[in-house]
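Missing here is one protein chain; the remaining ones are kept as they sit in the complex.
Showing chain A:
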Amino acid sequence: MACNGTGCESGCYKDSTGDEVEKSSTKKLNGDVNGDGNHHRHQTTCLKCKAAEATIFTGGEGGSRFCADCFRSNLYGKFKLAVTSHAMISPTDKVLVAFSGGPSSRVALQFVSEMQLKSQKNFDATAIRDRSLPVFGVGVAFIDETELHPITCTDFNKAIEDIKEIVSNLSPTKKELHIVPIRNIYSTKTSDGSETLKNLINTVSDATGKEDLLSHLRMLSLQKIAIENGYTKLVLGSCTSRIACHVLAATVKGQGYSLAADIQYADARWEIPVVLPLRDCLIQELNILCSLDSLKIVEEFKDSRGGINGLVSSFVKLLQEENPSRECTIVRTAGKLTPFPFNKIPETNTDSNDVHLASQRRHKKFNLKPIESLPPDSFCPICNSPIRDLQSVTSFTNSQTTPELFGAACCSSCQYQILPEELSSMEEFYSFLPQSIIERARNGNQKWIREKIQDCLILDDEDEV
């Protein structure tokens, strides 16, 4: 019971699935022997501990071989480094993990939960002293999109049961699980969110545009859950492979300017900042971990990507097979693009707070380079990507928006692949949009505009002085 998860699990794994893994590893080794026989003996030991036999071979940069324990700790290490060096999770946070059922978000969930367990242990150990840090909270969100991708009722119920089981099995503290249908992005007053949502998606003719619009709505939905339940961070399981696909897809869609915003560790342009702690992990590694630790995955909702996104992911997959570090190269190249000022977790303004000081003491401080670039003028109301040169920035002087004005405020990519061309269908499309998107068009991304002019604002309490 009290035993620290990793140790005993690895033992169990060797008993159960050891044979299989060993078979595949010998196969790979045979290939190596042909290549250079002299090093045969060294090839079989784990690169990290140099003691145990390596059973796991990863691609990625250089390609490595690990024993199960080292593999696990290496992967967790990447996650932890990302979290600590970008201040993704602080002790006072309440973190919402977006769980899709797939391997990436499954591992994200696992790791966040492990981290919570560790900080709980720290808390318990130092509880007597008053300086101890609180333990951050964790919640899980699952967005139910079955009204758009119908699956059978039994499948759905089984999947939901699985998700509940996964979440309830996470130690130590109970985690709140939010299973929310995507139609909830419409305010509760409008009763028939489901119809409106279907209509909205159906007015989009481009297949890729449909997919992208849906993913924007998913983010909207996650943000809504986070806001309503008092979460302070949103954790996504986006891994290197996914991000590499996004780099190429965004390039192909003409989103070169806004691309840099989407692929950083942190993205605070949203109401609730979004963090990507698995940015440095390959999908292959995440898959290995899932099978190694028998992490349950929910397959029922696996989305098949079509259009440009599908084409790009199969292209990247092919490239990755040819050269196992290709995805890393793509993400590294795109990582050199200049990020936006919102691509870091904003400093919390709790100077007098002991907790903050304590967390500063505890956390290793990394020298994060300040991002010296101007914030963009505006954001696309549909995809929230920054827009460089806004022709229509003055369009919304009064608080009225029309379909035309709305269309003009969107980024060129959304204009092309999401907005309908004909005026009449554009009006329809506009009428089906959730209120929050219309708001965004009307007010711009208020959060950032507010932050830009913060120094000039007079706060209420300052008034009296």
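The definition used in the following text is that contacts are C-beta pairs under 8 Å (C-beta built on N, C-alpha and C of every residue); 3 or more make two chains touch, one makes a residue touch a chain; residues count from 1.
Here is the rule we use: contacts and distances are computed from a predicted model.
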Chain excluded from display, named as in UniProt, from "Cytoplasmic tRNA adenylyltransferase 1", "GPI transamidase component GPI16", "Cytochrome c oxidase subunit 9, mitochondrial" or "F-box protein skip8": "Cytoplasmic tRNA adenylyltransferase 1"
Omitted-chain contact residue, chosen from A:70, A:115, A:217 or A:308: A:308
Touching the absent chain when the full complex is considered, from A:208, A:223, A:238 or A:313: A:208
Contact residue for the chain not shown (choose from A:73, A:146, A:199 or A:251): A:251
Selected residue (touches chain absent from view) among A:183, A:242 or A:326: A:326
For chain A, the residues touching the chain missing from this view: 206-208, 247-248, 250-257, 259-260, 307-308, 311, 315, 319, 326, 329-330, 332-334, 336-339, 373, 388, 412-413, 416-417
